[in-house]
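The structure appears below as structure tokens.
Removed: one protein chain of the complex. Kept in place: all other protein chains.
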Amino acid sequence: MPAETTIDPATAFAGIPRSPGSAKSDPILVAEHINRHFGGLTAVDVEHLQVQRGVITALIGPNGAGKTTFFNVLTGFDRPDSGEWRFDGQSLKGMPAYRVARSGMVRTFQLTKALAKLTVLENMRLGATQQRGERLVNAMFRPRWRQQEKEITERAYGLLERFQLAGMANEFAGSLSGGQRKLLEMARALMVQPKLVMLDEPMAGVNPALKQSLLGHVRSLPDDGMTVLFVEHDMDVVRDISDWVVVMAEGRIISEGPPTSVMGDQRVIDAYLGAHHDAPLTVEEEEQVLREAEQIEAVRAEETRE
Amino acid sequence: MRVRATAIIAGLIAVVSAAFLLPASTASAAPAGDAPHVRAAALEPSGPLIKGTLVDETDPQNPEPVEGVVITVEDEEGNEVGTETSNAEGFFEIEVPGSGTYTVIIDTDTLPEGRFLRNEDQVQSTATVMGFDKTVQFPIGPDTRQVAGLTEKILERAVTGVLFGLLLALAALGLSMIFGTTGLTNFAHGELVAFGAIVAYLLNVSGLPVIAAGAIAVVCSALFGWMQDLALWRRLRHRGTSLIAMMIVSIGMAISLRALYQYFIGGSRRVYSQYATPSPIFESLSLTLRDVIVMTFALAILVAVSIALQTTRTGKAMRAIADNPPLAASSGINVDRVVAVVWTGGAALAGLGGFLYALKFQLDYQLGLRLLLLIFAAVILGGLGTIWGAMFGALIISMFVELSTLVIPAELKYTGALGVLIVILLIRPQGLLNRAQRVG
Partner (left out) sequence: MDWGPLFTNSLEAAIGPVAITYCLAAIGLNIHFGYTGLLNFGQAAFMAIGGYGLGAAVVTFGVPFVLALLIGFGGTAVLAVLLGLPTLRLRTDYLAITTLAAAEIIRQVLGSLTLEPWLGGKDGRQGFAATVRDLNPFSGPVDLGIVGFRPFDAWVILIGWLAIALSCLVVWLLMRSPWGRVLKGIREDEDAVRALGKNVYGYKMQALMLGGLFGCVAGFMMGVSRSSVVPDNFQTDLTFFAFCVLLLGGAARVFGPVVGAILLWGMLNVLGNFFGQATSGPNPIIPTWIMDSNQSSLVRFIVLGIALMLLMIYRPQGIFGDKRELAIHAR
């Protein structure tokens, strides 16, 4: 783990304006003029965004706001039509996804990608970078990678213990529950030893009991020197663990700030309520929109009481 | 676990080596005749044969055997070893005393009127016989001394290209419809095409006029498609079988069907009893009335199907399913019924394409396999699952196949088309008319 001194969110954001695209005191990720179109539809149109190092930043927005596409662009899984972005001072433009990951920016996926027919332990080992045994010339000769494999396995067990998966190390990942897969995916991402962890809806489909433990894990990441950027729909989660919130709607960033102030922002409420005026909704989508809107209203009510 | 696998491998090496090395010394004790391969070898004729088939491949789809040509074989000293005249299939075989180098000479004066050697200087060919039969080739082709004007050649190829393209479009449309609604890449689609041609042939030889046989064959194709879906594909879809598994199932089906076709019609080329050699209406284009009717009919069917897909309820439902199957199902579309219609219609179109193709270009049991890759090429060019794309792609592919023969040897014309397929996938993998997808 990068042994940096942990950053106190309160001081990190002192004096940072609560406006879209505001400059941070120590940004780890800076994105500029990122555009992505699908046919005639503009999925992402981000003028400027900085992500503060060492804290947890949430990216929220109604369905179809372009959050996942923005994630894909930043991590090299999609190519923007235009735009520049730098991670830790290094430009990532045009860099393939695997090199983005190696540079220290590792993501998870909205639909969990646990490798079902590999064991939990093998899933974890796969996360380690710079493995000698992953080179074809060394692969056949075990002595060349045995020692490193042992170290990797130890590190993997350490993380599995922390994520309460050690007991399942030799099970196929396919036999895990949905929540456990989320845990595994996050643990596996940590095997890469990232500087920035990008989580795409880490709480989706996780049962309430496991959710608390998952929340705890996310919250503890900055203590190990990592930065977290995550997409989430559950406003309780966002309020609970994030230090800073960025709101996207229709591909743009419309608001930024600490959780409580952002959720009281009129633009944000309008975005959530207005996002689905034209398109017909499925029952689930409708429920979700209403739930989010209610939560935002509740936060606002709290604010006004204060 | 690891130890066991090592032991198995080591054991395998040991057993195999031992099994062969140990008995090697005792083997001579056994009578040689016991080995079945040795017995079989004894049945071969005394001397090796020099053989060949004289075929006019002006139109590779429709090679014509050349009969009555005198072939002579001489040994190295120039002594005549044997001579023979090609039979009705253009076939000749001459026995030679044994291994050695022989000269095979074709008597060009005995070539029938209008047939010429493709390479007029190659009246003899050297054959090195090494104990086995040796095949020699004398390519016979168009009279290159009276080259038709370039414009005429282009026109002629273009006409063939349009005709072939329309037939390919019928087949491609069926494949594309099935892919669009079910996601299945059907490797047995070529066999559906051959099905129409072969059923029509079997009905035709049992006495039915060609047109009636063709009509019944198309109906049979439709039934075949419907039954396949009902008995197989629908069940696999409901079981949740993956698309790759279904793709491999379709390969199994293709292997079976092809063997079955050969079972019923044998290995050689077949023609229908009527319309096999019509006379051209425009001499220069070798365009016949039959071809014009086939083209008009195919075009009419394609237009009718396209209109049906755009306007009818089922057509709209099909496009809805192709767009988003769960949404279509939840909005009250009976997906199974629509897919059954697609299979029935797709198979009927393929069968019709096959019948019309065989009418023009003859048929054999491998017809489907030969066309399959061109159908895929057409469909991918337009973008898998798009209706217009399939037809558009078919025309481009067939025009390319025909016109490319102006610059590359005719034997490689399909090679060029398949090369185009690969280039397209390199530049625009989603096809010309499809969208890119989002990950995550």
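By letter and in written order, the chains are A and B; residue numbering begins at 1 in each of them.
Basically, a contact is a pair of C-beta atoms (placed from the backbone, for glycine too) under 8 Å apart; a residue touches a chain by one contact, two chains touch by 3 or more.
All values reported here derive from a predicted model rather than from experimental measurement.
Enquirer: Hey, which of A:Ala23, A:Leu41 or A:Ala139 is the one touching the hidden chain?
Expert: Within the whole complex, the residue contacting the unshown chain is A:Ala139.
Enquirer: From the list B:Pro112, B:Gly266 or B:Pro280, which touches the chain that is not on show?
Expert: B:Gly266
Enquirer: Out of B:Thr83, B:Thr185, B:Thr288 or B:Thr314, point to the residue that touches the absent chain in the complete complex.
Expert: Going through B:Thr83, B:Thr185, B:Thr288 or B:Thr314 one by one, B:Thr185 is the residue touching the chain not shown.
Enquirer: For the chain left out of this view, which of B:Leu49, B:Leu230, B:Ala329 or B:Leu369 touches it?
Expert: Checking the options B:Leu49, B:Leu230, B:Ala329 or B:Leu369, the one contacting the hidden chain is B:Leu369.
Enquirer: Could you list which residues of chain B touch the chain missing from the display?
Expert: So the residues of chain B touching the unseen chain are 2, 5, 8-9, 12-13, 16-17, 19-20, 23-24, 26-30, 32, 34-38, 130, 132, 134-135, 137, 139, 185, 236, 239-249, 251-260, 262-263, 266, 369, 373, 376-377, 380, 384, 409, 411-412, 414-415, 418-419, 421-423, 425-426, 429, 439-440.
Enquirer: Even though one chain is hidden, which residues of chain A still touch it in the full complex?
Expert: 75, 77, 96-99, 101-102, 106-109, 113-118, 122, 125-127, 129, 131-136, 138-140, 142, 145, 149, 172, 174, 185, 188-189, 191-192
We take it that only the chains that are shown with their structure count from here on.
Enquirer: In whole angstrom, what separates the CA-based centres of chain A and chain B?
Expert: 52
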